[in-house]
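Of the protein chains in this complex, all but one are displayed in their positions.
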Amino acid sequence: MNPILLEAVLVCYAFLLLLVEAFNSRMPRRYFGWAAVVGTTVVFFMTFFVDSSKMNPEAGYYGFYAADTLAILFKRFILLVSVCVLIMAIEFAPVLVRYLPVEKPDAGSGEMYSLVLFACAGMMWMASAQNFVMIFVSVELVTITFYVMVAMMRGNRASLEAGIKFLILGAIATSLNVYGIAWIFGTLGTTELPEIGAILQSIDSSLFPSLLFGFGLIFAGISFKVAAFPFQFWVPDVYQGAPTPVTAFLSVGSKASAFVVLMRVLESMLSNSELSSKILFMLSLVAGVTILMGNLSAIPQTNFKRLLAYSSIAHAGYLLMGAASIVSGNSGPAIAYYLMAYLISNMLAFGVLLVVGKSTGSDELVHFNGLGKKSPWLATALTLAVLSLAGLPFTVGFFGKFFIFSSALQAQQFILVGIGILGIGCGFYYYLKVIRAMFWLPASKEQSISSPIEISKPYAVMLILLSISLIIFGVYPEPIFNLIP
Amino acid sequence: MSPLVFLILLLILTSIFCYLSPASARRTAFMGSALQLILFLSLLLIYLFRVEDGAEVFYGWKWELLPELGVVMGLGMDGFSAIMLLLATLVTFAAVWATPAPERSVGFYYGNLFLIAAGVVGAFASTDLLFFYLFHELALIPTFLMIGIWGTGDKHRVAWKVTIYLALASFVLLIGILGLYINLPEISRTFGMRELVDLANSGVLQTPDWVFVMLFLGFGALVSLFPFHTWAPGAYACAPSSVAMLHAGVLKKFGLYGLLRVVLPIFPHEMQEYGHVLLILILGNIFFVGYATMAQRRLDWMLGYSSVMHMGYIFLGIASAMVPFAGGGGSYYLNPLSLGGAGILMFAHGISIAILFALSGQLRRRTATLEFSELGGMGKTMPAFGLLMGMGTFASIGLPGFANFSGELLVFFGAFGSGGAQFLNFYQIATAIAVWGVVVSAIYGLRAYRWTCFGETPERWVGSNELVDLRGREKFAIWILVVFSLLVGFWPQGFLKLLIPALLAQ
Amino acid sequence: MQLAIFWIFSVLMLLFAGLVVVMRNPVASALSLVMCFICLAGLYFTLDAFFIGIIQILVYAGAVMVLFLFIIMLLNLKEEVARRLKLSAFFGGGLVLCGFVYAMVKAVINLPEVWQTAPKLETGGISDVARIGFKLFETYNMPLQIVGVILLVATIGVVFLSSRQLR
Partner (left out) sequence: MDIANFAEASATLGHYLIVSGLLFGIGLMAVLLRRNIIILFMGVEMMLNAANLSLVAFSRFHPVGGGPAVDSQVFLFFIITVAAAEVAIGLAIIVALYRAKQTMHVEDLDSLRF
């Protein structure tokens, strides 16, 4: 099967859902969510039958679209994230609708599902993008979809403000990115990454200032997507204000696809050792600052969603640490594995956060007090999730940290490793704060009256599957590792 | 599949059953702990009959998790790990049988307890450095939860401190382990402890200095070496007694085990080079902490400090285990006296501190206080308690006949002879000073025994029926520990026959 | 002659751009931006990019800026109340700007042949509309499709965010 069909099928399906949704106002909107889940799952299974030799270079690909193992791996990854996000969105729909001016009780939630599908297609294109033009358009598709999704709860001020902040900073990042691409194009005369790599091999060092200028701007644009240092300050506000499924999508899917882009750009630059050493130095600087920034600012947080936002900055730092150690040769698999681990644990954390937030009406950490008594299963799942985020053994997060740090040590990034250890120490502090809230602290008065948290069956199945895979891959990482090229 | 897998699985399954059915958790815990002890004792008997000496690795089993990266889960048992496993299973048994169950969330309590036990047993059954580390970490969060929920005193602050401290130390340790790993050539990457030592001896494994520093700092902080000991006393004092038994008795030996197994044979030169620094830190452990112990006015805090202090002797054994050849030339041999002494002392200290923590837990439940000023005369009201307390105290201060005595003696002899031929060298001076630590520990140990068990019974408890003596099963569990301490004390050569070949084989 | 036109357009463009920043009234800012974009289109003409220049005037000055003005009028935005300028923001911004200009100038002066005039064009009579069109629909077919999806998403978003009542 031609790999290009994956995105085509997904986009057409999303469009179909949108049409049916527009012309059939009687069908419950929940059905569209499940239809989207089914469609995404089908596309996920389609990825196992793709054959990149079927690609016709003349038919509009022209070096835009790569279907190598890395791309396919990340397409699967993103599809899985989307399935989780869709299930979360179905669970979240009543909360979403509360903030919308609607005629019927569940109107307005249907658009959410098709937007998730469009964003998913955009991320899949990002994973395949091999040309700066393609990178630009696919990144913009994802970003613009997220602008809408973040501001979706339009009766809620927090959501709108998050939308505005995200929009303005995102637009700045876009213009930096575009300006950088313009400079790279002007200096090298091409926007294709493999060709850039070939040209860079034998380039005059007088061009370095303009290349560094261009790449620097492009990295600034990418760092917005991965939530790294110079462009990390939108993260806490946007994460807190956005609807929880969107936050989860933003923190995992968007970050993962941006990392593929980063890896591809870095790969094309590696052919010139002098240039790449300069860029890698810059990158390790950014990684160090990001780790410190994320971890230190997470410590005083009292809102769980905000805490997860800062922790996601910190994780971006560890991932960048892996990217900065790309000379060690095995940091690609390390990053991929780390992202997988991050997917499982972060989705689990947001999954529990969503239901707790839905039943208590707030994401504050105080509302997790006594959860261990009230609903022990949810508490166990959340414990597993934060332990995995902290990188404790026998959870999947441990092997993520293990691979990242071993590749950083191999690349002789000792200062970065030291900063990483410091960050992990801080990390333990704030992740344990969550566990403390659930198990040590008694529930407050108003809490103990409210009935135990109810969750729908499919949602519970999703949480259980995530928890089980978190432990299984924490003990036996080979299945994931074998997927990675 | 190795029976050691069943041992670990038994503990994990017990833990899961306890979590899942809180109603029958108590019964499950009693059965599980008895079963694991019986299972291990039979494994040990088979081992004793089947092997020549302790050097042989028995019940070996490997699960190749990531074969191309050398990540393998390896289990096995040689003489040294057999003794540590014996300690672990004994203390687990006693921790369940000899301590009071909590009033609320019994299932959660025993589930966490068995998770710690599984971590401990798994760590000592591993032949592989990575899984040795991983199993140790398994105990971290249950400890955090248990101190925080069922602890006493300033439990929240203490739980917080100990967890962050240990997590950070173990991450430093992980970096050290990774340092060993990445300095191997790509084809021979492994975490196997014996393989690493072999590769180091054959010169394939060349490690820079920072690896040694990281490993040493990591293991040292986990064992509460002098400047990094501050987490330990409070943690043991505030933890519920079962956790204190497992943690002080067994889990803390993890660092020593790693030092003996890995650091010592891979870094003989560094051990020798930094030996003097280490000796000074050890004297800090013995005297600085020793005096702090004397100043304690509560039984639990005193026990916590004393456990830190006794680590000094074991460290002395490790520090003096590398002896330079008289002819010089930069080569070393391993000193069997120090090694054996350190090994015996690890076992002995684990047993004696477990006895004392079990008893202090029982006492706390009856009196709700452990201030020496409010205690007294317990030996009269509770004779069995008094007798066992005496046994524990005597064992802990190293009276002849108990295991601690033989261990300390061996360590002192070994350390005295370690410095080479020169008269009054650094090792001899340090040993001569360290011997006085025995006096310090005798002072605080006997004083605490007197304050607790002799003298006037305070008025509050005269005629009260709260001070009932130990129950049968509690006495039974503690007596088993005492018997094993006496066994090693009277017949150390049997244990040394297991220990020394295992340690020298590397 | 070309140089003179370049100077006229670029000075005017930068002037109007500066006015956008300085003006207190949003309507004035928006109108300055329109002028700025028209001058920019003039610069495109000096670069022989006539089609792009026309598009610039049509899309930017025509459509996008009208949207801006429309919104400003709709919301009836008054002149901005003068808020105290944060000194930290001012200096921070100045620092960022200086760094940016320094890096940019350094990059420009290091480019080869940067101070040479443009080479003569020999297009062979093909208009740039045809050239761009062929390129767009042949080589750049795939990004074009994706841009179509972007517009679709934007439409959904705008309808969703501003419709009075959702069905």
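Letters A, B and C mark the chains as written, and numbering starts fresh at 1 in each.
In this text, contacts are C-beta pairs under 8 Å (C-beta built on N, C-alpha and C of every residue); 3 or more make two chains touch, one makes a residue touch a chain.
Predicted, not measured: the structure shown is a model, and the values here were computed from it.
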{"item": "Contacts of the hidden chain among displayed chains", "value": "A, C"}
{"item": "Among A:Leu5, A:Val20, A:Val102 or A:Ala182, residue touching the chain not depicted", "value": "A:Ala182"}
{"item": "Interface with the unshown chain - residue positions in chain C", "value": "1-4, 6-7, 10, 13-14, 17-18, 20-21, 26, 29-30, 33, 36-37, 40, 43-44, 46-49, 51-52, 55-56, 59-60, 63-64, 67-68, 71-72, 74-75, 77, 80, 83, 85, 89-90, 92-93, 96-97, 100-101, 104-105, 108-109, 111, 113-119, 121-124, 126, 128, 131-132, 135-136, 139-140, 143-144, 147, 150-151, 153-154, 157-158, 161-162"}
{"item": "Residues from chain A at the interface with the omitted partner, ascending", "value": "133, 136-137, 140, 144, 147-148, 151, 154-155, 157-158, 160-165, 167-168, 171-172, 174-176, 178-179, 181-183, 185-186, 189, 191, 236-237, 240-241, 300-303, 306"}
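What we mean here is this: only the chains that are shown with their structure count from here on.
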{"item": "Chain contact topology (line, ring, star, complete or other)", "value": "line"}
{"item": "By mean Cα position, the chain sitting nearest the middle", "value": "A"}
{"item": "Farthest chain (mean CA position) relative to chain B", "value": "C"}
{"item": "Distance from chain B to chain A - Cα centre to Cα centre, in angstrom", "value": "43"}
{"item": "Computed distance of Cα centres, chain C from chain A, in Å", "value": "31"}
{"item": "Centre distance in Å when chain B and chain C are each reduced to the mean of their C-alpha atoms", "value": "71"}
{"item": "Numbers and ranges of chain C residues touching at least 2 other chains", "value": "none"}
{"item": "Contacting residues of chain A [partner chain C, same complex]", "value": "11, 15, 18, 25, 59-62, 64-65, 100-104, 107-108, 111, 114-115, 118, 121-122, 125, 133-134, 136-138, 140-141, 144-145, 147-148, 151-152, 154, 183, 186-187, 204, 206-210, 212-214, 216"}
{"item": "Residue numbers on chain B that touch chain A, as the complex places them", "value": "65-66, 69, 71, 108, 133-135, 137-138, 140-141, 144-145, 148-149, 156, 160, 163-164, 167-168, 171-172, 174-175, 178-179, 181-182, 210"}
{"item": "Interface residues, chain A side, partner chain B - complex", "value": "372, 383, 387, 390, 392-394, 398, 402, 405-406, 409-410, 414, 417, 421, 424-425, 428-429, 432, 435-436, 439-440, 475-478, 481"}
